[in-house]
Each structure stands twice: as C-alpha cells, then as structure tokens.
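Note that one protein chain of the assembly has been removed; the remaining protein chains are unaltered in position.
Residue numbering begins at 1 within each chain, and the chains themselves are lettered A, B and C in the order written.
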C-alpha cells in the first residue's frame, strides 16, 4: 500500500542512546504488561472486557516520547499502551484491572476506563469515538489559559467513521486548537475490515475535509512515528493548529481476549507476527546501527518482566474495595449532603 | 471566489421551450409563495417559525426538474421551496402553515414539518442535519427493493458541520447508494458566516473524505444547477454511487421572518438582490437567447399570483382541527386499542 | 416442548420474518462475519445474503437510515450492539423516529425495530452495563419491549417486526445463552399485553426482562414462609398493560415494582405512580420500587453486586409492604 508520505527530519538520531533505549523500554513494558494481562484474563484473575495493544506499541511510544507530562491525551477501549507510554504506573493499572481498591479508579473503572489525571491521561473510553471532543476541549483549555500544552487524541480506524470525528476536527481546525489526532489504523474494527467500512483509501485523506494537514506513516516503525510526531507536535504547540496522523499497524491479537477471530486467517496474522512486529523491527534497526547490544536488550526485557511481576503482586495483594465504597465518587460533594443522591 | 468547476453537458438546451419555461414557473411560484408567507407571518396569520427560501429558488428548481415523482427528497427547516419544486400543492402547504385541518400534516407540523409522502417529499426537518441519514435510508430501500429510485438530501452549509453529514456520506459511499447530497451554501448558518464555522474553502472538498465526487456550482444559475443535477443524478441512478454537489447561493431574507440581521450589512444584501437574484438572472438568460418574451414572463407571474391567492383563500377558509384530533396519528393503531397511549 | 436458547429464539424470529417478507432486512456492527456478539445472527448471511449487513461504527447513520428505509417501504431491523449506545443516535430516536408519524399528520407508518442488548453482565462497567428504558420512557411515539424468556423473545420479536410502528427491543445480555421451552412453528406474542407469570394473593410484583426470573426465585422462597406472590411480566413497557397490573393490585392490595435499572427516575416510577393513582384505595402499603442504586454500574465485582438489585432486595421490599420487616 503506497503511503502518502512526507519526509520528517530524523529527530530520533538526535536522541541520546539512553533516550533511544527508552523507546524500546516503553514498548517492551507495554508488551510485557499486555501479555501478562492476557494470561491473567484467561486465568480469570481479571474480569470484564480486555482489549490488548499488542503489535501497536510503536505508536503510543513514538508519540508520547514527544509529549510533556502536562500535555493531555485521550485514549480508547484499547488504552493500556497509551497509559503506560504517558507515564502511568503499571501496578495501579494492574490493580484496576483486578478491580482492587488501589487501582487508578479504585476498582470502579476496569480495563476500559483507566485514567490518570496527574499525568494528563484523560481516560480510556468505552464509547468508540468518545475521545475526540474531549481532546478538543483540552485544547480549548490551553487556549483559554494561554498555555502551550497540546492534546493528543488516539483513535481507531473504526472510530474515524463516527460523527464525533467530523465535529471534532472541524472545530479544532476553525479555532486552530493545539490538538493532534493520531489514528491507529490496525486494519480492523472488531470483526470489520477497515477497507469495508471506510470510504477512503487513507484515513489521513479525510484531513482535507477540515483544511488540515494529514499524513500516513508506518505505525510499526517507532522511529518513523517518533520523527513524525516530533515535527507535528512541535508545529501544533507553536500554534500551527491541529493535524491528523494516520499510523498503519496491525492488531495481532483478537479484538478482545476471547475473540474467536472468524473474520481473518491465522496465516494472515502469522505473517504479521513474523514480518511486522514493531519491537523486533526496532531491535533490528538499533542493532544494525550498533545502537544497542544483546545484553542491553536482555536487561530491558528482564526489568520489564520484574516490573510487571511486581505489579501483579501488588494487584494480588491489594484489598478489594468495601461494597459501600460504591457510593463514593459520583459527585464532588459527599452523598450525605444530599441524601437522596445515594438512594 | 474561484469555483472548483466541471463542465456539465448543456442538457437545458435540449429541453422543450415549455419545459424551459417550467423552470421559471417553479421559481416564480416559490418566490410568490414565500413572499406572501412573509406578509402573512407579519400579519400574524401564520404562527410558529418561518424560514424563507427567497433567493435560493434556482437550486430546488434545477435539481427537482431532474427527479421523478417516485424519487425521494429530504429537506430542511427551510423547506417550502423543496416541497413546491417536488410537486407539493401550495394550497395544502398554506393550510399547514395556518395550522388548518386541510394542511399536509393536519396542522400538526407547520412550516418546519411539511411532508408529502405521495410525491416522495420525506419531510422538512427542524433538526439541522436530520435529513442526511433519512435520505441514506431511502437509498437503502431502493437497494433492497432493487428499484432505480434515487434520494436527494438538501442541506445547508451549517448542516455540513454536523456529525450526521459524515456518517451519512461514509455509509452511502461504501454501499454505493443512490443518494445525491445537495448543499445549499447560502453563506450563513443563522447568524454565523459559513467561512467562520466551516474549515474548508469549499464544502464540496469534503467529498474527498468519502471517496466521492464533489463539485461546486453557481447555485443562483438555474441552468447550471439543472445541467449539473442532470448529469449527476443520471450517474447515481445507473449505479455510480453517491455524489456531493455544492450550490453557492445567498440568503436574501433573514434567517427567520423577524430576524434582526445584526450580523451583516444592508448593503451586502442589497448588492445580492440587485446582482444575483436567480429569477432575474434566469429571465435575462432566457431573453438574451430569445427563449421567452415579456408577455410569457408576465403570464407566469400572473398565474403564480393567482395560484397563491387561491391557496391563501383555501387556507383562510379551511377549518382548524378539533382539539381532540391532537390524539390521532401518533401510532398506526388507534389509541382505543391501548388506552394508556392517549393518556 | 423443545428447548432452545433465547439467542436461537430471536434467530428463528428473524429467519421466519425475513422469509415471510422480503422487505425485512437487518444491519448492525459486526453481525455478519461473526454472527453477532451473542450468536444471535448466525446463519442469516448464508440464507439472506445482502439483506443482512455490517455497518461502520456510525450509530446516527444506522438509526437515521433505518427511519429513512421505514419511510420508503422497507422494514429495517437495526442492531445496536449494546443498548448503552442508543445515546449516540438519541436524536434520531426521540426527535425523528418517535415524532415523524405524528408531526406529519399520520401520512406514513414507521415499521422499524431497534434491537438493543442491555443490562449488567460480566463486569462490563459503566458504559456497557446499562438498562436504558428510563431514557425513553418520557418519549411519546415509541413502543418499548423487553422479553424475559426464549419464548417471549421469539414471539415479541416477530410481533415487533410486523408492527407498523417503531419498536425499541431490549434484550438482556445474560438471557441470550439461557434455554427455555419454545413452541414449534410460527406464533406471535402480542405487544401491549402483560403476562401473569405466577398467580398469588398477598402481593403483586410488577417486573420485566431478567428480573422476572429473579422475582420467581424469590416467590418460591417466600411461598415457604406462607407469602403468596403474584408476578406480572410486563413484556411491553411502553405502552404498558396498566389494566392487568391494576387488577392484580386491587386483588393483592400490595405492589412491588422490580427492574434492573437505576431506581431514581427509572421506569418503575411510572408504574408506581400509575398504581397509586388508580388503585389508591385498595393499597395497604406504599408501592415500593426495587432496582439499582443511584450510581453508574462500577467495574469491580464487589461494587457491581452492591449497586445492582438482587433477590434480597426484592424480599426485603415484599416484607416491607407486608409489614413483616426484620
């Protein structure tokens, strides 16, 4: 598929070796977290619905490496990777997935609703396309308060067919809001191929309908993602207005853990696993350029494993909330001020 | 403003003199109806909200002359012109505006809700952008029943910023539905200039986001509208799929009758009235080519005046509904079958 | 009688109605390639080809186009994936579908069905666990249906598809895999009529959907204590069969309304209000309502359980109206 390309300056090359490794670290941490979550779900440790980010790690990683803590992101139902890359703690994430009191949402949210407002992670969202306008609103906050914060909205190919996409991009464009729309085109919306449901060859083509720039890149190449995001975020931060970046990727796992996956062949998936794994590709890239050695890779993997093991233990050891805690957190005031609230 | 043009074959030239005059007749009938409605509203004969189509007559006229009775249209809050051009009777329209029992909707709808299902006029709509998907649904009916009917959705520049626009055009495109989207860009959405609220120079540019063809034409030139519609409707009818046509026009009257119009200058409006009246322009066009003479024009005006006078009399003479008739028409069954319905 | 699942029962209804009327078609997200999340569409693509279709994630198009199709001579059945998402197409439902027939003076019928899987299931959390009949209870022009069993699911879905008016059809997610006796061959379950699931003397439970079976369990238990419970399964919520309800309450003198959704502002309020309006002098106790506490449904099982209404809550309400607390 011929991407509508633009050459972005190679900012990755300007990173310190440590920061370059940092990208790999993030990708491996996401992969390790997700792989363990899959097992834990199958072992009935984690209830609810779980949508894994496996195979798409380069996008969250490459984008988020260009954001500040004070910048904002909105996420999707497939949000673990975004949260980790934005700086969320895997222990509190895992605890949330378990439904424990120590989780980010005190067990009220679960996998589909992880948020961490202290790092600008405005929340995963169970409604596809629910995040676009939240990001626009964050952009409005930056405008009203005259800060140079930016907001990034991650969204799937399927989400690009929701009306909220249209309204968000139009409003962001006319007000030149500091919002970057990052499309994660993983080629499926649940069972439905992108090519069936989407009327354009490239989702980035839709940018034209909003007087916006739109680009498509290889979303499984973290270097390319990093470079594109670096350039676009910098532009948006200095006032160039919103932009749309489509990152082509592939959902290696089922839509949710447990998906029978009748809509595609095992062979198709296997080919992607072998040829297009973003982590393998990045390690190869680094090695080719002698930017990393096997020992360093091993160390990154080991550290990720022990972090996630510790997170799992934290979750296991944490208490469940008391049933009555269900009555907290609805409003800023306590229910006793308005007893009927807690009926 | 440089339009993104395409040369459409001059089908207008192939029309009989009578059919050519037919277009003028429709335009004059709409104008006469609307002008009288304005007076009647100001005289408190017509209650509710009234949005006039004055200055935009060429669009409905040029498009509808290419439709069959069995084709469908969806309309807007500014719907009188669409209804007349599609073949609605002005007497029953006027009666509806009066709130009389003999009106199209038995007085239940008023100006914003005129419909005539016998001629495929699927209804004016009080919700901006409410018609897009209704037209798509009509296109689905044609597909399911394998007929060659087409559906035309009229919509304003303001409506093009609603999410329903996006979802409708995408769905119509992927299923190649027989739907033609006709944008009436009258340069304002209520008080808001199109240029402020819309992120593209040309609304037709948005077609690209749906893999669809999109064109912009001079919507005050009925010949151009006729020719473009002829070509596009023919293509859509034979299975080429949906298309977007932007017709540039100007709303000469206030957004609604009574609008203080603080958002634009009288001079701007006056210039349009003098230079860009679609009826004057069409008469000039016909005269230049000796396709009409003054007497014929006079006759068309006279006939329109007496038709509308008769429609007014019909409305005046018609009875109001009985209060209890408010309890009819909610469901296909009678309220007595389910007494609680009519509570 | 043969026993099939709720999901299969709805599938049979679809098959029969699609065979019966070539203008019936069905569309929704992810229903063709995998047969629907609950298997409720399996096999339809093979038999009906293009009359079952997948759609983009475009709920306003799904519902808005269903209206357009219904206005122009076909009978769409639109699947909403999760009932929670009718919110996305709410304008289409409450301002267009519910009003078109009336505001156009009865010129046209609107034969369409919106199927909406609802309810609490599997820690799906706040945005995937709702019973949303409360959102539409105040909207004239809609028929709202909620089957409680495989048999009623089939009969009501068939009636809904044949109805010349818009029907919102709520199917509880936990009911899909449940098996129940379903008569062979075609039959219709009438809209607008409640069924007395169990006759009783001491108290009337008015309920619907999944809470019917929970109420039945409670009734069996209470029977042992000598409390005789009459259970009315509404089946159609809007317009609901007030006559059957009122007659029962006039006999038992006590009424408890039970639904899964949030009590405050819920559909139970309408029923309770009607009962006390029309049977005030027969009532020996206030009409009580049982349902979820006034919160979004939380994720953690412990919290979810606490917010949801259960058999204990039903028992407790019954004891209260019988003045047998404690």
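Points worth noting:
In this text, a contact is a pair of C-beta atoms (placed from the backbone, for glycine too) under 8 Å apart; a residue touches a chain by one contact, two chains touch by 3 or more.
No experiment lies behind these values; they were computed from the predicted model shown.
From the options C:35, C:76, C:141 or C:155, the residue with contact to the unseen chain in the full assembly is C:141. Between the chain not shown and the residues A:54, A:152 or A:174, the one that touches is A:174. From the options A:44, A:69, A:145 or A:290, the residue with contact to the chain not on display is A:145. Contact with the chain that does not appear here is found for just one residue of A:15, A:65 or A:127, A:127. From the options C:84, C:202 or C:313, the residue with contact to the chain not on display is C:84. Which of A:22, A:137, A:235 or A:323 touches the hidden chain is settled by the complete complex: it is A:137. Seen from chain B, the chain kept out of the figure touches residues 47-49, 99-100, 105, 107-110, 112-113, 125-129, 158-159, 161-163, 189-192, 196-198, 260, 262-263, 320-327, 330, 340-343. One chain is missing from the display, and on chain A it is touched by residues 72, 74, 103-109, 113, 115-117, 122-123, 125-127, 130, 132-145, 151, 163-164, 166-168, 170-171, 174-175, 328-333, 337-338, 340-341. Not every partner is drawn; the one left out touches chain C at residues 84-85, 87-88, 90-91, 93-95, 98-99, 102-103, 125-127, 132, 134-141, 238, 261-262, 264-270, 272-273, 276-278, 280, 283, 285-289, 294-296, 298-299.
In this text, only the chains that are shown with their structure count from here on.
Averaging C-alpha coordinates per chain and comparing to chain C, the farthest chain turns out to be B.
Mean C-alpha positions place chain A and chain B at a centre distance of 45 Å.
Annotation: 40 Å between the Cα-based centres of chain B and chain C.
Distance from the chain A centre to the chain C centre is 36 Å, each centre being the mean of its Cα atoms. Shown for chain B are the residues in touch with two or more other chains, namely 163-164, 166-167, 170, 174. Within chain C, residues 55-56, 58-60 each touch two or more of the remaining chains.
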